[in-house]
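The structure follows.
What you see is the complex with one protein chain gone and the rest in place.
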Amino acid sequence: MIAIDIREHDFNIGDEYAELCSQAPRAGAVVFFVGLVRDLYVDESDDRVDHIELSHYAGMTETLCESICQQANERFPYDAARVVHRVGKLAAGAQIVFVAVASRHRENAFQAAQYIMDYLKTNATLWKKEVGSRGENWVGMKENDQQATLRWEQS
Amino acid sequence: MIAIDIREHDFNIGDEYAELCSQAPRAGAVVFFVGLVRDLYVDESDDRVDHIELSHYAGMTETLCESICQQANERFPYDAARVVHRVGKLAAGAQIVFVAVASRHRENAFQAAQYIMDYLKTNATLWKKEVGSRGENWVGMKENDQQATLRWEQS
Amino acid sequence: MIKVLFFAQLAEYAGRSSCELEYQAAMTPRSMVKSMVGVVPKELTDALLHDVAMVAANEVMIAWDDALSDGDEVAFLPPFSGG
Partner (left out) sequence: MIKVLFFAQLAEYAGRSSCELEYQAAMTPRSMVKSMVGVVPKELTDALLHDVAMVAANEVMIAWDDALSDGDEVAFLPPFSGG
């Protein structure tokens, strides 16, 4: 059971957890990831990010996220997965993304959640612009995100 | 910032998440693990577990969990970690354990949360008795849990 | 007709997020962009021809020299940065 939701409004962790569990009554392990807007630039200097603007290719993003979740399920079988990714203007500190996996065993839940997050960064039609003390800058793909994905392809 | 809570009463995921985030205002990544009481025995036969009874060595358990979290922080630096482990009688489907890590970067959050869970299984003074269609049985340490811990020592 | 979509910085360079082009025989994403040179802002064609954008046709990733069909929705995608 895979559920993908790309949307503007915020998500509530308790509600998302309850929804995931209702889809996976036999699960023994749930792993979640929540990504938040950091107020730091990637070099962690004194400059500050005020907010980000996330845009995406509606339709294709959902298809790609679903496909990433299916690939994760083939390698690390799980009972249910849920991805919520926000788009639009998000202030520093706001929640951006929620990825959760419920599985019989914890190893698969951890691996599948990490796999989904890694591919979501490198293979989904989402784009982030940082707005802050350095002006407006589109964020490029990060090299360590590409390496994180490569790791799954080599293992 | 490490917080350990070994207790009988249930935990609320939304509240625990909020508490963790309040301890880690600069975090960009939060990973949680929730363990649930499965109604299956380890061999996944048709027999059913009705409930478990968890006992522990009060005082020593907290010290060991704190030490595990510190070791995780040395290998995978994070901003805050939180462990809640229930004891007493827990019905099938109930929440047993909550482990959450907030970090600047997602890789450390995933690794630290998994490290803490793996060691919590093998190195903390907690004991589980399964009560169900096979009577009452104390659960021994599982071989794959020991291997999960060994993996960290070899890497 | 081909519907063309631009995202992120490409949409800013283009000054719009989509446009429509007449379909031409043997059209590919690369030939389409070359035909835009001088017609659309230079930043856009420069970014498309020299940067690392990817291309999708009808929401499926394709190569820059794959043939397009009349009616395709072609999207130019800068490197992703979600999550």
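The letters A, B and C name the chains in turn, as written, and every chain counts its residues from 1.
The rule is short, and it goes like this: a contact is a pair of C-beta atoms (placed from the backbone, for glycine too) under 8 Å apart; a residue touches a chain by one contact, two chains touch by 3 or more.
On a predicted model such as this, the values are computed, not experimentally measured, just so you know.
Judged over the whole assembly, touch between the missing chain and the shown ones holds for B. Listed residues B:Leu54, B:Ala81 or B:Val101: the one in touch with the omitted chain is B:Leu54.
Among the residues B:Val49, B:Cys69 or B:Val97, only B:Val97 touches the chain that is left out of the figure.
Seen across the whole complex, the unshown chain contacts subunit B at 35, 54-57, 59-61, 63, 85, 96-97, 117, 120-129, 138-142, 145.
One rule holds in what follows: only the chains that are shown with their structure count from here on.
Averaging Cα coordinates per chain places subunit A and subunit B 23 Å apart.
Between the Cα centres of subunit B and subunit C there is a gap of 49 Å. Distance between subunit A and subunit C, defined via averaged C-alpha coordinates, is recorded as 26 Å.
Shown for subunit A are the residues that touch two or more other chains, namely 35, 117.
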